[in-house]
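Of the protein chains in this complex, all but one are displayed in their positions.
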Amino acid sequence: MKVTLQNLTKKYPGRGKGPKTEVIAANDLNFEIPDGKLIGLLGPSGCGKSTTLNLLSGLQTPTSGRIFFGDEDVTDLPPQERGVGLVFQNYALYPHLTVRQNILFPLQNLKGAARLSKEVMEEKALEAARLVQIDGLMERKPAELSGGQQQRVAIARALVKMPRILLLDEPLSNLDARLRLQTREEIRRIQRETKITTVFVTHDQEEAMSISDQIVVMKDGVIQQIGRPQEVYDEPINLFVAKFLGTPPINVFMGRVKNQRLYIGDADVLEAPGVADQPVWAAVRPEGFILEKDGPLACALTGVEVMGRDITVVATHPDCENTAIRAIISAENQVDAGAHTVRFALKPHKVFLFDRDAGARLL
Amino acid sequence: MTKRNNKETARKTVVYALLGLWALMVLFPFYWMVLTSVKSYSAYNAEYVPKLFTLSPTLQNYADAFTQVPLADYFVNTLIFTLATTAIMLVVTVLAAFAFSRLDFPGKDLAFTGFLALMMIPTELVIITNFVTVTDLNLRNSFWGLILPSVTSVFYIYLLKENFAQIPDELYYAAKVDGCSDFRYLTRVMIPICRPTIVTITILKVIECWNSYVWPRLITDDEDYFLVSNGIQTIRESGFGRENIPAMMAAVVVISLPLIVLFLIFRNKIMEGVSRGGTKG
Partner (left out) sequence: MEKKSLKGWLYLLPALLFLGVFMVYPLVDVFIYSFEEGYNSASQTFFGTGIYNYRYVLRDPYFLQALKNTFILVVITVPLSTGLALLISVGLSSIRKLRNLFQTVFFLPYVTNTLAVGLVFMILFKQTPYTDGLANLILGLFGAGPIDFIGGPYWAKMFVLCFYTVWVVMPFKILVLTSALASVDETYYNAARVDGASRWRIFSRITLPMISPTLFYLIITGFIGAFKAYSDAVALFGTDLNASEMNTIVGYIYDMLYGNSGGYPSYASAAAIVLFAIVLTITVINLLVSRKHVHY
C-alpha cells in the first residue's frame, strides 16, 4: 500500500492566548511512501515524528492537509477504519489477557461480513505468533514475558488483522542493547516476509540507518531530508542532517572560503570549487581524515583508541565546534601516542561545506 | 462524518443528562433544607402542597433555633470535642508513626503486625466494653468520656508511617551528623516534609468527629454534653415544644454549614485523602 502525505500540518494550541503561542508539531509535510517499503522517521525528541505517526494511525487528526492510503483519502477516517497496525513504545499489551487473547483482540473486534469464524481467528492468531516466534508462549500473561517477548507479542497483535500499513513507535527503546540489535533484524525480516508498508519512529539514527529502505529526517515539525540511508549520509542537505547522522558524530570546523579554497584557521586545507568567498561551517566525517606527516590540518593530539580494525585518533583544534575531534583511520597506520600534534589531510567527498547562518549545504 | 458527529452529540447529551440528574438528586435536599429554613412557621404549615420557592424569606427560624433550643451549646460542645480529639489523635499518631518508621527497637515488627490486625476490628465489637469501662470510671456525661475512646485511629498511624518511611535515610544521617536529636528531627524535618498527609488526616478526623453520633449518644444523656448529632435528634423528638419543621431545618443548616465550608476550602485535600482510604462511618 502506497502512502501519500499531502501538505500535512498539525498545530497544537499553546498555553497562552493567540496564534503566536501555538505549537506546530508537523508543518506542511509532503512525501510518498512506496508500497512495501520500510521507512524510518528520524529526529530528535519534539521534532514531530510521533505526531506524524499518530496522524497516520488516526489517533490524531491533522489541522490541514490530506493522507492517502493508495488512492483512498483516509484523513477523516477514525483509527479503527483505517486498517493500520500500531506497535506502541510501551507495547500497551492488555495485562489481564493472555498472549493469545491479546493477539485475538483485534480480530474479535471485526463486525458484519468481515467477522471470521472462531477457528479462522485462532488459526490467524497462531500464524501471527509463529511469524514473530512466540507461538510457544500463547497462554502466558504479559507480565510473565521478557521485554523482547512482549515486543514480539505487540507486533503479532498489530499484524494479525493484516493491516494495510504497520506503524511502530520507538519499537526498540525499551530493550537493552543486545536485544535491540537482534530485534531490529527481526523487524526487518518480518517486514520483508509480510511486505507490509511499514513506518517506524526512532530518535536513534543508527537504528534507522541500519534497517530502513528510506529515512525521513525531521526537525521542528519540518522534513529536512528524505532518501536512502546511505544517500542521506553521503549527501546531507544541511548542517542539521549532517550532524544528526553518523557515529561518531561529524566534526564541525569554523572555516572560511577564499578564492575557491577552504581555510581552517590559517591552513589551506582543501579546494572548494564554485563556492563564493564567505565564512562557512566545514564538516568532516570521522572517516574523512588521512593521517599525513605534512598534512595541512594540524591538531593537538589527546589520545589514540585502538579498536582492532580501526584506530580512533582523538584530537582538538581551536576552530572545531566539537569538544574532541574523532578521526577513524585504518589500523595499518602507526600513530605515536606520545606526540603533541597530529597532522591530517582530508578526503574531499567526506567534507561538506555549509552556510554559516542558515546551515544550508554549499558543497 | 456528520453521522458520526450526530452520534457523538447524542452520546454527550445522554451523559450530561445523567450527570445533571444525579447532581439534582444531590443538591435538592440541600436546597430544600435552606428553603424550608427561611419559610415562616405559619407559612410552612399552611402549604398543603409544598412550594418550591418562597417570596417572603425570614430569618426568624434561625433566631428560634438558637434561643428555643440550646443549639449554640451543642455547637460549642462539638467544637471542643472535635478540637481536643483531633489534637490528641495527632500527637499520638505522629509519635507512633515516628517510632514505626524511624526508630529501631526489639519487637517492632511484632507490634506493627498487631497494629495492622487491629485495623480490621469493627467499632461495634469494642464499643460495648468501652461503654462499661467509661461508665465504671464515672466518665459518663463528661468530655473525657467522649474524647478518650474516640482518639485512636490505627489507619491514620499506618497512613502517616508509610509517608514518613518515604523520607530518604540520608536526611536522618545528615541530621545525626549535625548533632540533631531524634525528637528535633521529627519536629523540624519529618513533620514539615509530611505536612500534606498530616493536614489530610486532620481534616478527615475533624469530619469524623463533627459527624459522630453513636458513641456520644451512648455516653451522654445530659443535654449539657450533647453534640450536634445528638442535639438534632433531640430537637426532632422533643424540640421546640411542637413540631416546628422550619426551625428544625434552620438548625440542620447551621450544623451542616461548617463542614461544607471546610470542604469547599480544602476540596482537593479532602477528596485526595478520602480516596486514599477513608470510608464513611
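A few notes on this one:
Labels A and B are assigned to the chains in the order they are written; within every chain, residues are numbered from 1.
Going forward, contacts are C-beta pairs under 8 Å (C-beta built on N, C-alpha and C of every residue); 3 or more make two chains touch, one makes a residue touch a chain.
Since this is a predicted model, take the numbers as computed values, not measurements.
Of the candidate positions B:9, B:67, B:129 or B:166, contact with the unshown chain belongs to B:129. Here one chain is not drawn; of B:10, B:63, B:91 or B:165, the residue touching it is B:91. Of the candidate positions A:141, A:188 or A:347, contact with the unshown chain belongs to A:141. By the touch definition given at the top, subunit B reaches the unshown chain through residues 12, 15-16, 18-19, 22-23, 25-27, 29-30, 32-33, 36, 45, 47-50, 91-93, 95-96, 98-100, 103-106, 108, 111, 115, 118, 121-122, 124-133, 135, 148-149, 151-152, 154, 157, 182, 207, 210-211, 213-214, 217-218, 228-229, 232-233, 236-237, 243, 245, 248-249, 251-252, 255-256, 259-260, 262-264, 267, 270-271, 274-275, 278-281.
Annotation for subunit A: contacts to the undisplayed chain at residues 57-59, 78-81, 84-86, 88, 90, 92, 94-97, 105-106, 108-111, 141, 143, 157, 161.
As a working rule, only the chains that are shown with their structure count from here on.
Inter-chain centre distance (subunit A to subunit B, centres taken as mean C-alpha positions): 58 Å.
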